[in-house]
Structure formats: C-alpha cells, structure tokens
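The complex appears here without one of its protein chains, the remainder shown in place.
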Amino acid sequence: MAQTRSDTAEALEAFYREIEDQSMDALWRRHQQGDRPSDPAAPYGPYHWNGADILRFMARAGELVQPGPDAQRRVLILSNPGVRPAKSATHTLSGNVQMVLPGEIAPSHRHTNAAIRFIMKGEGAVTIVDGEPVEMRPGDLVLTPGWCYHGHVSKAAEPVLWMDSLDGPLVVGMLRIARYQQYPDELEPATKPVGASFTEYGHGNFRPMWKKEASKISPQLLYPWTQTERALQELARTDASPFDDVAFEYTNPTTGGPVLPTIGCTIQMIRPGVHTRAHRHSACAVYHVFRGEGYSVIDGVRFDWKAGDFFSLPPWAWHEHANTSTTEEAIIFATTDAPVLDALSLLEEEEYLGAGGHQAVTSSFGD
Amino acid sequence: MAQTRSDTAEALEAFYREIEDQSMDALWRRHQQGDRPSDPAAPYGPYHWNGADILRFMARAGELVQPGPDAQRRVLILSNPGVRPAKSATHTLSGNVQMVLPGEIAPSHRHTNAAIRFIMKGEGAVTIVDGEPVEMRPGDLVLTPGWCYHGHVSKAAEPVLWMDSLDGPLVVGMLRIARYQQYPDELEPATKPVGASFTEYGHGNFRPMWKKEASKISPQLLYPWTQTERALQELARTDASPFDDVAFEYTNPTTGGPVLPTIGCTIQMIRPGVHTRAHRHSACAVYHVFRGEGYSVIDGVRFDWKAGDFFSLPPWAWHEHANTSTTEEAIIFATTDAPVLDALSLLEEEEYLGAGGHQAVTSSFGD
Amino acid sequence: MAQTRSDTAEALEAFYREIEDQSMDALWRRHQQGDRPSDPAAPYGPYHWNGADILRFMARAGELVQPGPDAQRRVLILSNPGVRPAKSATHTLSGNVQMVLPGEIAPSHRHTNAAIRFIMKGEGAVTIVDGEPVEMRPGDLVLTPGWCYHGHVSKAAEPVLWMDSLDGPLVVGMLRIARYQQYPDELEPATKPVGASFTEYGHGNFRPMWKKEASKISPQLLYPWTQTERALQELARTDASPFDDVAFEYTNPTTGGPVLPTIGCTIQMIRPGVHTRAHRHSACAVYHVFRGEGYSVIDGVRFDWKAGDFFSLPPWAWHEHANTSTTEEAIIFATTDAPVLDALSLLEEEEYLGAGGHQAVTSSFGD
Partner (left out) sequence: MAQTRSDTAEALEAFYREIEDQSMDALWRRHQQGDRPSDPAAPYGPYHWNGADILRFMARAGELVQPGPDAQRRVLILSNPGVRPAKSATHTLSGNVQMVLPGEIAPSHRHTNAAIRFIMKGEGAVTIVDGEPVEMRPGDLVLTPGWCYHGHVSKAAEPVLWMDSLDGPLVVGMLRIARYQQYPDELEPATKPVGASFTEYGHGNFRPMWKKEASKISPQLLYPWTQTERALQELARTDASPFDDVAFEYTNPTTGGPVLPTIGCTIQMIRPGVHTRAHRHSACAVYHVFRGEGYSVIDGVRFDWKAGDFFSLPPWAWHEHANTSTTEEAIIFATTDAPVLDALSLLEEEEYLGAGGHQAVTSSFGD
C-alpha cells in the first residue's frame, strides 16, 4: 500500500477507475513488496515425464492420427504444469516427441521458430532441410533453423521417434514472431547431396575455403551420434566438470558459439557412480535421458530417471545429477536457452556451497 | 482436424484426457491451419495516449500518493489493451510516466530489468546510478541498466516528469529473470563525480585510455538533449531516411551498437511538412512526442499526436509519420526491442511498396 | 656453434655453400644464443625532432618545391636513425610534416597505405576525401583511409602545416601492399556536403538510423579540436591515468575501437606540474607536442620538448612524461601501432615497478 496523502482509499479507487478508462494503470498498486525476491529463485517447478508413458501414448497416437495435410506432425507435447499458458516443457523451450511410421511423410513446411531434433529410436528416417537430406539415426542431433523448409520421410522398417525442441514459446509465444508456410508439394525435393553440410563442416575443425561468412545459425545441420559418442568417450579420459561430469555443448563451426541463437544443445555423460555437485543458473533446460539410469536433485526434490525419460529444469533451480549404475554410463541430452540470456547479458551461474556440494533431498517427484 | 485412422472422435477425446493426466498434449489439436499466417502481421493493435490526460492524472497522483518505502515510484503505466496479461505499451517494453515533486526522493533500489528515462518536463532532478549522480533536463536520455542501484531526488522548483521505458515485460514477464533489492538507505549516496560517465565517453568519439573493455551495456549513462538537438539539426543538413526522416539511434560508445542489449533508443526529427514513406519490421516501439504535432498512420489507422503524447507500435505494423506543421519540427523519441531481435537473428524489415509509399487511411484512432 | 658430429668445421662450410646454391640456409648458424633476450627490450632508440627546425626547413621548402604533378606533396620526413632502411619515425609508422601555402593544391591521389593528419598551424585548408570536403583547423584530426582519394587545397592567408602519420612502413614497406593511383584531374571535386561524416557521427554517440554496417575503418573523417579540447578539459575533472594523465584514444563510432585497423590515435593532456609514472608496451608511438612544454624520460634518457616538437617511442621502451610548467597544460597527440598488435594478439603492457614509478635519468637527448 502507498503512503497516501488523502485519508481515503476511496479517492484512490476512483482514480484507478478513471485511469483504467484511458488504458493506464498505477505502478504502485501492482508491485507489492516481496513480489520479486532479492535472491534468485525458480519461477516455476521442474517436471519429469516417463519414457514408457511416452512410448505407450505414441503407439496409440500411431493408430489415431497420421501426419499429413491436417495433422502435419504426430507430436506429443510435454506440458509442464508450471508453465502456463504456454503448455511447454519450459517457459522458452518446448520439449516434444515426434514419431513417423514406416512409409509416412511429415509434409514440408517452415516457420519462424527454430527446432532441433534428437533421435531417440529407429533408423531410416530422413529430414530434408532447405533441400538437404539429413539421415537420422539414434543419438543424432539435427537442426532445422527458423524459416527453413523441413519435412520428414521414413523408409524405416520400424517406428522412428525423436525429441523435438523448439524455441516456439520464446519466438512465437513471447516475441510474437509467428509466420508459417506450407511447402507447395508434400515433400520438398532433395537438391543437395545427402548430409552436404556435415560433409562441409563436420569432419573436424575445417572450413571449406569458399565459405567465408560466419552466421549465428550453424550451417552444419547434422551432428551424428557416432561422433558425439567418440567425443564423450575421449573427453572422459581427460577432464570433466564438477557440475555436469563429461559434458559438451554442440557448437556452430563458423563462430564456436551455440548452434542456434535461441537454442543451445548439450550432451553429457555421467560416468558410473558419479554424483555431480549442485549449481544453478538463469538458463532453463529440457533434458532427455538417452542412455542409463540415475536421478537428479532439483531444488531439493529427487527425480529418478532412466533411458527414454524427459525432465525440465526451470531457471535458477539448484540441480545435481547422479548415475546409480556402477557399470553403465548415463547419457543425457539437453536443450537450453542459455544463448538467449547470454546475448542479452542475462546469463548468470552460481555454485552450491552447501556441504559436499549436495542438496538435502526433501522429497521425490511423484510421491 | 487430423486424418483419423479410427472412425470415432470419441477415441481421440479419451486419448487427450489420458495424456493430459500425464502432463502431455497433442500438437495436432493445438495448431489449426491458419493459426499463423505466412505473411507477417501485427499480433496486436497500436495504441495512443493523450499527453494532456497524462498530465492531469499525474497532477492527481501527486496528491494521492508519494514515492517512498511503500509506493516506491509515482508511475503511471501506459497499458495497451492489446497487450495482455502484461499491461504494458508493447509486449516487450513498458512505456510509463514518472513524476517527482519538489523535495521528493524516489528511494534507491535495483532490479534485473533495465530502464531508460527520457525527461519530459522540469529541471532540477537527479538520478543516482550506482553512485554516479546524473542530472536530468528535458530531452535528456538517462540509462539505468539492469541490477544497478538507482534512486531519484528532486531539488527542482517544479514537478519533474519523465518517460520510463523498461524491458520488464521481456526480462521479468517472459524470461522470468526477476530479482529486486532495496538499497539499505533511502538514497544511495553519490560516490562519483556528477555525470562522470558522460564526461568519460560523451564529448565525442573518444575512449579514456584506461577503459579497455567493451560491454553490451553502455557505460555512458547520460545523453543530454543539448547534444542530441545539435546532432539532429546538423544531420538535417546532410541526409535523412525515407522512413524516419532525420533519425538517430543512440549508441553504446564501446561497441557502436545499441545502448542496452534489451532496449534500443532512437530520436527522430520530422521536418516541417515531411511525410515519410511507410515500412514495417519485426521490432516494436514505444514513441513519445517530445515536440511538435502531426500524425502517424499505423496499419491504415491515423493517429494524430502532439507534444506530450505517447503511442505504441506493434511488430510488423506498417507505419509512416507526418509533420502537419509547415514551420515547426516534430521530435519523437522511441524505445524499441530491435536489439533483442537482432541478437537472435530475428530482425527483419520491409518497405511498403504501395503507391507513393503511403498507406490508404481507413480510420482515425479514437473515432 | 653447433655440437658437430664431424670434427671439421670445413665439412660444415662445404655444406653451407652447397645448400646456399639451392636457396637454403641452416637455421643453427643464424641464431646465436643471446640474439633475442628473454626480457623485452626496445629494438632501436627513441628520437626527438625540434619544432623550430621543422618550421625553418619547411619555410625553405616552401621556396624550393611546390606540390603538383611531380612533387605531389611538400612533406618533410622525420627519419629516426635507428629505423633503417625504412627512414621513418618508427618501424611501423611515419611521422612527417606537410605544408601547403596559400592558393596551393596538393593533387588528389590514393594509395593502399592509410594516413591521419593532425593540424599543427594555419586555418583555411581543406582535404577532400572520397568526395567529402573536410575543413582543417589547428588541433583537428583528419583521416584518409587506405585507397581513398585525397587531395588538399588551401584558401588560407597563411601557411598551413600538419602532421602526416602513415602506416606506410608497415603496409607498403613490410606487408608489400603497394598500389598508387593519381586522380584523373588535379583535385577530386566535392560530391558530399562539407564535413558530412562528422555530421553523421560526430555530435555524440549516435548512429544515423540508415547506417547499419560496422567497419574497422572509421566512417567519421574529422575529429575537430573544439570537441577534443572540451573532452580533455571535462575528463580532467573526473579521472586520469597514472601513465598518461588525462588521455583519450580517438574511436571509430561503429565499433568503439581504433579509428583505423593500422593506426591508433591518442591525445593526452599532461596537467601543470604532473609527472606520470613509467610503463612500457609492445606498441610504438609517434608523438607531436601540440601545446606546452615539458620532458619525457625514455629508457633512462631525458627528452625535453615544447610545442611543435616531435618524438618517437620504440616498442618496449620505458617512458614517462612531465609537464614542467606550473600553470600551462601540455597537450600531446600521438599515433601508435597498438591496433595492429592487438589484432594479432601481440599487445602487451608492463608497469615500471622502480621507486616512485620513475626511471633514473642517465642522460639527456642531444647531449
């Protein structure tokens, strides 16, 4: 409440009605002391989705709906209850799952929001991105930057599933950059060699001599799992992060920075028995467990996970990861809005200073 | 509607209930064809606020409320009805008006959202930003970057009013970076010379030899009107934009880029009789008419304005400006989220190709 | 000498003759221990030129030679005896003096090397740079970037003299980028308003809204003394460097960096009675004393100077400056190759840690 010179709240209320009539409001009645804490805190809760549920629902969706002119995509949205009205995994990023069945085509279209695909299961699907056919195998990362045509087609003998993570909550939902265009035909034809951009940039730190421009959007559209896995195995022999264990960010070969200005991608291997120290940051993340099993503690709540699961991390939530196997590695892929915050000078990070770097666990998710 | 393999919509509805129970949703039922157009379009309407109303309301607010521990700031919010639930001038930027009366102190605090102040009326107030006292005169631009302490104090003989434009809708409302801290005392004391940062960077394109770092946040906190006015008058002799007439963006001296990563500031002089050509862009803007009178046509609607008025421009709305005086210049200050879009590779611009570059006027705002 | 397996130096000599016949050499006979010290050291000596000599010689040159098709420019070269074979003030930068007499024209030409001009004396000359007429007054800095046409014309009633500092020793002499072209006519005509680039960028930290590109070469061609002097006077109230006192680097408004990628420009005001602390760096400099008198100590040698004098600083020489007047300021302009070294990650600096930050003076230059 304001220090009023008038002794009547009535006069204030009359004033509020009058200014509202002119599409104004009074700042002092909107912010109450304590609205915004001085210490950072997660604005909403983390969430976890069970991989078995996803597979079951997707099998059912395979019977109920098919990609095409109407449905476009057979996609399940992971809708964090704390993120409203957006219905997405975090406030800036979606974490969805898509499936194409043998012989299906998800028609080519383009939109202002950008996406990454991380292949979960199945081999034999292809995404055509602005004329470049990109083959998809489990563990591969495929980029479909904003306003690039992309369609999917499966010649597989089995269902192919992947994680779709888009910047739609930010770009369409918040920034209101919302355009969409269907490709004139069902599937954009291939006009470039298969995997051309990986060929140009992917076989090491090289730049084709005639490619002189740097771009905030990675020209390399495929980051294949064979390479990612080898990189993790090799890095494990050398060094690791106390917070993320053996962990990489995928990079844009023309800048060394994030693959997209709106979506960062990371891959981490929690080695058998490793329990990382906790930290937090202003960036959020959508995690997909690609291999192994373990748990994460997020703001004091334990989230058990195994291969196929997803979980989402809100900004500023303390988090640490543990691999509960003593023999198998756990591999976790994630998308993050860290590139956005970094571009706006809003990226901050803080180490957890409690005993041993570990939070006290107060409950388990789902209990 | 999806192409369903099942012949019953009932099965689909059962499916939707089941996945919702597990915090999932189906993408195909959320997006209908035509949700997002292929051509860009303004996602909400422009709006106009009358300067006389603002002054009248502010005079009343001066009687009803005073800055201090409870009210913090005597600020009127310009609340575009098309921007909900944010209650702000555009979806990413607020356009507010603040007043301090003679002898008043608006206590020092800091928050993660950044602000700019453009002084509308009154001389004799001072803003202290992280220990640097910045004097405020009509037409001056003053920056208070995110998480910098800032308090205002007036030694003026008259009310001092300024435009407050903050990135709060983006930073707090969307990105959820929300921290706030009151300064321990009422007013942070001055620990630096008056206008020190303007002294270091403002007197031309020079860099103090011991200031070697570049930052996305301008170290220069004051852009005084005397300088801005001279710059406009000089530029008018040389060149102008077909869309904005004689127009500058204020720059960060360490980068040549925008003053803040989240807020760009521009000043334009529409010369007597000039009517600019229309264009549109993915960035929005909050305009304040500092001097003169004229009108803007935004998506076919005519908005008449005069000194003291505000109007807001949504993304992708066609807009053109006209000075209706044949003798007096019109000066318009604006804030824009163009730096945000540029950092994310989302900034686009398009020229209006209709006859003469002018839109057909279909109505006038307020009719 | 190498550890030879052979017991005869004769075999080695025969070997050397044989490889020389095939345009090869042996590295081990070129580098002797101690060729290159582990501590940095100045590779050649500093030097000082008397302003009175320069004026006297220039008056004589005014009688002996005139600018035109043959002589092109009436320019005296300051030829540091330690810099051979380049004949220039430092190994990377020339420090020359040019004079135009009333009515004279120094014809328009262009070359790959870039230049800056700092006006020493006389008012009423104009340099036309790629069609933009730039007026020259004492204390002004004028840029003529590489491969821009530039010609000088004087409508003054008095001789006009200025410092010419070029990157020719680096660009032409070392990097061998040597092209030169005479303008078809004697003087390139003015095609832009007088001082257009200063109008666009010079009146504060503003960017014309339609100028969106950043360039390593400053688009602002004039930095007028009226502005520089005010900037120095203002900065003096706020802060200063222990090594350079009140000192600025002129900046490129589109980047905040140096005005040219090959030449940095600085201006410093040594206040009455101030004696700076010593430091050294890998960059060299050519100094011109614009006002006042005092001395510098460079690697232990005292160089007394007064207005009109020049002196050159080699890389890694310790240096400190003193104003011997108790009432008048000393103003020193300088060019430096620091931008080149910085671009190549070779710029280093070191503070002198001796007593009081001052070197012991072992001799005076010229004794």
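A, B and C label the chains in the order they appear, each numbered from 1.
By our rule, contacts are C-beta pairs under 8 Å (C-beta built on N, C-alpha and C of every residue); 3 or more make two chains touch, one makes a residue touch a chain.
Please read these numbers as outputs of a predicted model, since none were measured by experiment.
*Asks:* Of the chains you can see, which ones touch the chain that is left out?
*Replies:* Within the full complex, the chain not displayed touches A, C.
*Asks:* In the full complex, which of A:50, A:182 or A:255 touches the chain missing from this view?
*Replies:* A:255
*Asks:* Please identify, in ascending order, the residues of subunit C that touch the omitted chain?
*Replies:* Within subunit C, the residues that touch the unshown chain are 1-6, 11-12, 15, 18-20, 22-28, 30-31, 33, 35-40, 43-44, 47, 49-50, 53-54, 57, 60-61, 63-66, 68-81, 87, 91-92, 96, 111-112, 146, 170-172, 174-182, 215-217, 261-262, 282, 314-315, 337, 340-341, 343-346.
*Asks:* Suppose we count only contacts with the excluded chain; which residues of subunit A make the list?
*Replies:* Against the left-out chain, subunit A lists 193, 196, 199-210, 214, 218, 220, 223, 227-228, 230-231, 234-235, 237-239, 241, 244, 247-257, 266-268.
Here is the rule we go by: only the chains that are shown with their structure count from here on.
*Asks:* Quick one: name the chains whose C-beta contact count is the highest of any pair.
*Replies:* A-B
*Asks:* Using mean CA coordinates as chain centres, what's the subunit A-subunit C distance in Å?
*Replies:* Distance between chain centres: 52 Å.
*Asks:* Centroid from C-alpha atoms only, then distance subunit B to subunit C, rounded to Å. What do you get?
*Replies:* 43
*Asks:* Whole-Å distance, subunit A centre to subunit B centre, using C-alpha means?
*Replies:* The answer is 30 Å.
*Asks:* For subunit A, write out the residues touching at least two other chains, lowest number first.
*Replies:* none
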